[in-house]
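Take a look at the following structure, please.
The complex is shown incomplete by one protein chain, all other protein chains being positioned as in the whole.
After this line comes chain A, so read on.
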Amino acid sequence: MFEAQEINAEHKDLIHDVAYDYYGERMATCSSDQYVKVWDQNSEGKWILTSSWKAHSGSVWKVTWAHPEFGQVLATCSFDRTAAVWEELVGETPCPAERGNRHWVRRTNLVDSRTSVTDVKFGPKTQGLQLATCSADGVIRIYEAPDVMNLSQWTLQHEVQCKLSCSCLSWNPSLSKNHPLMLAVGSDDTNPANGGKVFIYEYSDNIRRWMKTETINSITDPVHDISFSPNLGRSFHLLAVATKDVRIISLTPIPDNASLQSGLSKLEIQTSAQFDDHGCTVWRVCWNITGTILASSGDDGCVRMFKMNYINSWKPVAVLKGDGSHISSETQRSSISSAAGLPTPPVSQTARYIKLGTIAQSREVPWH
């Protein structure tokens, strides 16, 4: 059973991305209306809009939070060919809970791309403050803030050509020191003849360059989203891919002498799971914190959740779907009460949750 709290995002058009901070207490949204908004949860659980600013001069595709060790930092990327880094400044308020005196300033504008910047992600925190972007013309860029206390200085460290138009990227969050930094990039190039659409890049400490180490040739359809799973101390990495279906790819490092020399790992690539439950194109994939549940969004208008069970196989566990037909009764009720001249209750500061209705009255599936 699920319940939901509705937060009116106050954007003037569809939201392209929603990102939560490390603790899930802050929410950033971005939209075609070129605005970025930041929401904070108050002590009663209600979400309050605390900042809203025009961040770009085109649709804002993605928004992402840096690790809180670096402060309150956001990165955005846009159709306007730029990516930007934002930092929140807190005014000198005696009470830390007061939200009024905060605002976000643009620390840098990364203007190296000549086409739409399609994705932006901060690297693992052990690497300091690194930022990867990818763009529609197939260039991956790695930026770095050499002084994490000064976010207005960013240097373009690496520029990697990826032949095909890039749509999404993901850092491997794995905490292990035994393998090099790893990035996966997906392409939404539509021509199957161009081969695999997911590329794995690794950073070689020896030659100080990012090298393409693998192409996942089993995926030749356009890829729209890609996400490494949080690693629970596994010896292999898991990568979720949104393409014509949902794929979960495992990447297992194979130790050999060549990899020891180059500092790059050789990977054995296998498809762990493949779901065509959406029955159509899959747009987004997202892992929960522990990497035990994958949520995917597809062109069927559904969010589907897949969970790993005790025999280590993935099973669909629940589906969410938009349905406006049930809200009419709610609005009706309120209109009746106002017609009767009853005073409307004051806007509550506490979060109101509504129970979600179900479509299929079949058996409940264990969520946990």
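Note that in this section contacts are C-beta pairs under 8 Å (C-beta built on N, C-alpha and C of every residue); 3 or more make two chains touch, one makes a residue touch a chain; residues count from 1.
Keep this in mind: contacts and distances are computed from a predicted model.
A.B. asks: Considering only the chain that is not displayed, what protein name does its UniProt record carry among "Ubiquitin-like-conjugating enzyme ATG10", "Adenylyltransferase and sulfurtransferase MOCS3", "Nuclear pore complex protein Nup85" or "Radial spoke head protein 9 homolog"?
C.D. replies: Matching the unshown chain against "Ubiquitin-like-conjugating enzyme ATG10", "Adenylyltransferase and sulfurtransferase MOCS3", "Nuclear pore complex protein Nup85" or "Radial spoke head protein 9 homolog" yields "Nuclear pore complex protein Nup85".
A.B. asks: Of the listed residues A:104, A:228, A:287 or A:314, which contacts the missing chain in the full complex?
C.D. replies: Counting the whole complex, the residue in contact with the absent chain is A:287.
A.B. asks: Just to verify: which one of A:74, A:169, A:248 or A:318 makes contact with the chain not shown?
C.D. replies: Of the listed residues, the one touching the omitted chain is A:318.
A.B. asks: Over the whole complex, note the residues of chain A touching the chain we left out.
C.D. replies: 1-9, 11-20, 22-25, 27, 29, 31-33, 47, 58-59, 61, 68-72, 79, 88-90, 92-93, 96, 115-116, 118, 125, 135-136, 148-149, 165, 167, 175, 188, 224, 230-233, 281, 283-284, 286-293, 295, 297-303, 309-312, 316-327, 330, 353-360, 362-368
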